[in-house]
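The next block holds one structure in the form of C-alpha cells; read it before the comments.
One protein chain is absent from this view; the other protein chains keep their places.
We just call them A and B in the order they show up, numbering each chain from 1.
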Amino acid sequence: MKTQESVDPTDVVVRALATELKASEEEIRAARSLKTDLNMDSIAAVNVAFMIEDEYDVEIDIDENDKFDSVEAIVAIVRRVLEAR
Amino acid sequence: MTDRRVRTNAPLGTLAAVLSAFLFVLSWRSKVVGLERAEGHLQEIRSAGGERRLLFYYLIEDAIPLLVLVRQARIRLGLDFASVCGNTWMGRVVSAVLMRLGRRTLSFRFEHATLSIKDVKALVREPAPLTISADGRGPYGHVHPDLRRLVEGRDAIAVPISVCAARSLRLCGSRRVAVPWPGGRIAIAVGAPVAAAVGDEPVSTEALEAGLRAARAAAKRLLVGSEPRE
Partner (left out) sequence: MSRVVITGVGCVTPIGTGMVAFTESLRNGVSGIGPLTQCDPGPHQCRIAAEVRDFDPLRFMDLREARALPRVAQFAVAAGRLALEDAGLRAGADQTRTGVLVGTSSGPIAYSFEQQSIFLERGARRMHPSAPAFAHNGVIASECAIQFGLRGPVLTLSSACTSGTDAIGLGRTIIQAGLADALLVGGAEAPITPSLFAAFDRLGMMPRHYNEFPEAASRPFDLDREGLVLGEGAAILVLESEEHARMRGARFLAEVGGYGATCDAFSHFHQKESGDDAVRAVELALGSAGVGAEALDYVSAHGTGTRENDPFETRVLRRALGDAARRVPVSSSKSQLGHSLGAAGAMEAAAIVAGMLGGFAPPTLNLDNADPECDLVHISGQARQCQIRLALSTSFGFGSRNAALVLRRMDG
C-alpha cells in the first residue's frame, strides 16, 4: 500500500515497530530507547526499515549521525527522506 | 567491485601487503585436499537452490586457511561471492587482503549502532552469495544468533564450510587464529546446506552449528585419508 506523504509518518513508524518488536503501540511510544527498553537489535531495526520503505516506496538511507533508537529519531529520518524525494 | 566504506589507510595497506606476501609463502607448495569434491557439492547446491541466495559460513579459525585457498585461486565458490568482514582491525586487514586478491568485501560495522543497521540492510539485500564467519563476533566455536537471523532475513540457504590444515600454528595461545604450516596439507569440505523450506520454522542456531560440526568432521577425515604414506 502506498501512503500519501501528507500523512504523519509517526503512525506508520509506530505500527512497524509494534509489529516487529511484538509490543503494544503504547509501549512503543513510551520507550525512551528501543534498544534498551524493547531489545531492538540491528536485524529488527532493518525489518522495521523495510516495512517503512514498502509503505512509502522509498529507500531509507542512514548515516553515522543518525540515531535509530526512538520513534522520534526514526520519524525524523523518514521525514528527511520524504522531503528529499 | 570494492567497497568504498572499507577505508584503507597507509598502515593498513602495508599490513595487508605483508599479509598477502605471507599468504604467498603459506600457499607455496601446500597441497589442497578435497577440492574437487567440494566444487562438486557447490555445483549441486547451486543447481538445487534455484533462485535462493546462498550464505557460506565457517569458523573464524578457518579464516586464514580459507584465505590461502583463495590466494591460490583454487577455490572460487562462485566468482561473485562477497566476503563479510567485521570492522575490527583484523577484519579490516583481511578485507584489504581480499581486495588485493580481487575479491569483493562488505563491511559489517557491528560496534556502531546505526551503521550496523545500514550494513545489515546491505547484507540482507545483497544478491551475490556471501561468506561470513560464524563465530567472528562471539565465543569460539559457537554460531552467533545474529547469523541465524541473517539467514532468515535473506531467506538464504546456509552452507557450512570447513577448511583446516594438517598442521597449524596457534597465535597468542588463542584457538581463533590458526596459521597453516607452509607446504602442508589443507582440506576443504562443504557441508550439507541448511535451509528452511517455505512455510517451515526458520533454521535454528543448533542446526547451523550441527552443519558446521559435520563439515569439520568431514574435513578432518579428508586429512586423515590423505596422510602421506611412509
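Convention: a residue touches a chain if its C-beta (ideal position, glycine included) is under 8 Å from a C-beta of that chain, and two chains touch if they have at least 3 such contacts.
Because the structure is a prediction, the values reported are computed rather than measured.
Engineer: Omitted chain: which shown chains does it touch?
Structural biologist: B
Engineer: Could you tell me which of B:R137, B:R167 or B:K220 touches the chain that is not displayed?
Structural biologist: Final answer for the missing-chain contact: B:R137.
Engineer: Tell me which of B:K31, B:R125 or B:R175 is the one touching the absent chain.
Structural biologist: Reading the full complex, the residue touching the unseen chain is B:R175.
Engineer: Residues on subunit B that touch the omitted chain in the whole complex?
Structural biologist: 88, 111-113, 135, 137-142, 144-145, 172-176
FYI, only the chains that are shown with their structure count from here on.
Engineer: In the complex formed with subunit A, which residues of subunit B make contact?
Structural biologist: 110, 112-121, 124, 146, 149-150, 153
Engineer: Over in the complex, which subunit A residues touch subunit B? Could you list them?
Structural biologist: 35, 41-43, 45-47, 49-50, 61-64, 66-69
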